[in-house]
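The structure under discussion is supplied below as structure tokens; questions concerning it will follow.
Shown here: the complex without one of its protein chains, the others still in place.
Let's look at chain A:
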Amino acid sequence: MLKDKGQVTFEDKWPAMRPIVLKLLKQETVTQTEWQDLFGSVHSVCLWDERGPYKLRDALQQDIMMYIKQAQNRVLAQREDQALLKAYIAEWGKFFTQCNYLPTPFRQLENSINNVSKVSSSNTSSTQKKNNNNNIEDSLVRKLMLDSWNQSIFMDIKQRLQDSAMKLVQAERNGESFDSQLVIGVRESYVNLCSNSVDKLQIYRENFEAAYMQATEEFYKLKASEQLLANGVQSYMKYADQRLKEEEARAHRYLEPGSGSVAALTQCCEKVLIGEHLPTLLAESAPLIKAGETEKLQLMFRLLDRVPEGVTPILRDLEAHIVSAGLADMVASADIITSDSEKYVERLLDLFKRFSSLAKDAFLDDPRFLTARDKAYKCVVNDTTVFKLELPSSALIRGSKGTAPESKCPELLANYCDMLLRKTPLSKRLTSEQIESRLRDVLLVLKYIENKDVFMRYHKAHLTRRLILDSSADSEKEEDMVEWLREVGMPADYVNKLARMFQDIKVSEDLNTQFRTDTTRHDAINIKILNAGAWARGSERVTVSLPLELEDYIPEVEEFYKKKHSGRKLQWYHHMSNGTITFANSVGRFDLDVTTFQMAVLFAWNQRPMEKISYENLRLATELPDPELRRTLWSLVAFPKLKRQLLCHEPVVQNPKDFTENTTFWVNQEFALVKNGKPQRRGKINLIGRLQLSTERSQIEDNHSIVQLRILRTQEAIIKILKMRKRITNTALQSELVEILKNMFLPSKKMIKEQLEWLIEHKYMRRDDEDINTFIYMA
């Protein structure tokens, strides 16, 4: 066999091989023998002719190129776009099929060329094995075919191909129909043409996808502006919405699946249709919000949420709307709501519901919009325009130099809560479920209140009144409310104190029962002896000189208590006590529920029933402080419910402030309760009203003690933080402080600063010598 070496040459074999190759290229039928001969010839050339494989490859390439040139001529003969695409797709289809056939007989060639290059680059046998095991994708001849196609026909006409394809897409956009297979065919040719095994989509992406994007962008750049100009923003939004959906569907049809093209195209459309017109679109947001156009807003939200920063300005618009609409609403009904806590809370809830349904209907309860609603609603709730509660600036309180005015909301909210929990016309009208749901509403608004400490103070005062006057509508609901307050995060020590009051009232009831069994003659007296720590811290007593009828009881109660307990001292809180007296005059007999102060005033007439007594002398008789006496007298000369008042006075004044030392008072002997215009001879009336426990002085004190309590809480919190951190910067301290105190109130910068100074001065802490903005704990 050796002698045969060099005898078979490429030149010998090729003339016979070539016609078969050409037939294959042209997709003409080849016989079984021809097909097998080709295998054999390739084998011989590779085996005997050292230069054979390269010569074979070059000859093959020449014929491929020649074939492609002919195909190109056939394609380019088509002048019309659709015909051109059709011709191209047909030629490509044929050629691509051959890419899978022609390489097969030449496998031997590939092995020879690869082996030489691999061996010369001293590759391991394992890579050779891998190369021998080659699949059609990696085939050298296939690559030769594809690259040739790419470099010749494709390079020459790809621009026309793309342009034609894009023209078709554009025609479709304009509503004309055509054979979508043409565009898909072109795309497929781009995808399959690529011989780059690392990035198979390279040709597709760089050409087809890029052209598709560009065409789309150009189309909508023009269309968007036209539409906006011609039809305005609202109809444009519908157009854009519809077009975005359409383009997404189209992209799924014409762009390569799994390539990320659809997402890129969608993004491109969003940019052109929305992003580039953002200011124009956003200009409609505020008016739409104001008009409550939820459907249009929903569309706007859906559209603008597609582009970066599209929604942020809408959030701002919503926030601004809630604040201004909310405040306008409050101001418009200021007259009613500042004096009627039920109306006030109802109005606030109404606003909350209104804004919440806006957030739901227009913005689908998107968390960002709910946050905006919360932020704005908080502004409304805490706004001070409608009414202002001046906390006193007082030099008496250490470290304090006065505070800014605050919203009366916490106070009104507490009042409303009281109306629901006390026996009132309102609470009698409502079912238990209704009361519960309204209390839940209170808790909802409470969440938004900055100065929860003010609420707590009023709520506690009301609870005190209800428990002392036994005027709770439902004691179970009372205790539920305490737990609900705990659930919404009111400070534990505050909630515990409320709970303790209930406990204490029960202890006191037991004590009263014992007292009444121990001392039989005291049917007329009930005692409440309460824990001062839970009930009365910081509140001052108002003294009164008791009528003898009452004073008699005091030593007995004290004696009884001393036997029960030791180490305790008792203080009488007569401004909290009350009772029932019978009043007899010429008309009849009436039972009056009165405060102990009212009692003290009225009993002054027992010794001198028909006399006129001067203000001055009543003061001597009762020893009540001036403001208390004025208020008490006023309740007896001008009780709103009464047609005939209990006391008469002279000279007549319109305001308790106008009583003078010499104003005289006498018992109205014509007093009667009037029913249906007729005076009654019997009856019962409650004259306590809102008098009890709300002395003028203690209201001022309430505000004082709120300030004082805030100072104390701030100082405690600062010390707590410093104890933990040892050293801390001013900024970090401020933010930790707000975190600790936020469930009670928002400390002002000014107050924090004052308390820091105070604590430094009193050596609880010091500033760092190196950095005055760092504080150091001093144990």
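Basically, a residue touches a chain if its C-beta (ideal position, glycine included) is under 8 Å from a C-beta of that chain, and two chains touch if they have at least 3 such contacts; residues count from 1.
Simple rule for what comes next: contacts and distances are computed from a predicted model.
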Complex member absent from the view - protein name from UniProt, among "RING-box protein 2", "AP complex subunit beta", "Non-structural maintenance of chromosomes element 1 homolog" or "Necdin-like 2": "RING-box protein 2"
Residue touching the undisplayed chain, where the options are A:L168, A:M576 or A:I613: A:M576
Residue, one of A:A264, A:V488 or A:A532, that touches the chain absent here: A:A532
Candidate in contact with the missing chain, chosen from A:R682, A:K723 or A:R766: A:R682
Missing-partner contacts on chain A, residue numbers: 425, 428, 468, 496, 499-504, 507, 524-537, 549-550, 553, 557, 561, 564-574, 576-585, 589, 591, 593, 596, 599, 602-603, 605-606, 609, 640-642, 667, 673-675, 680-686, 689
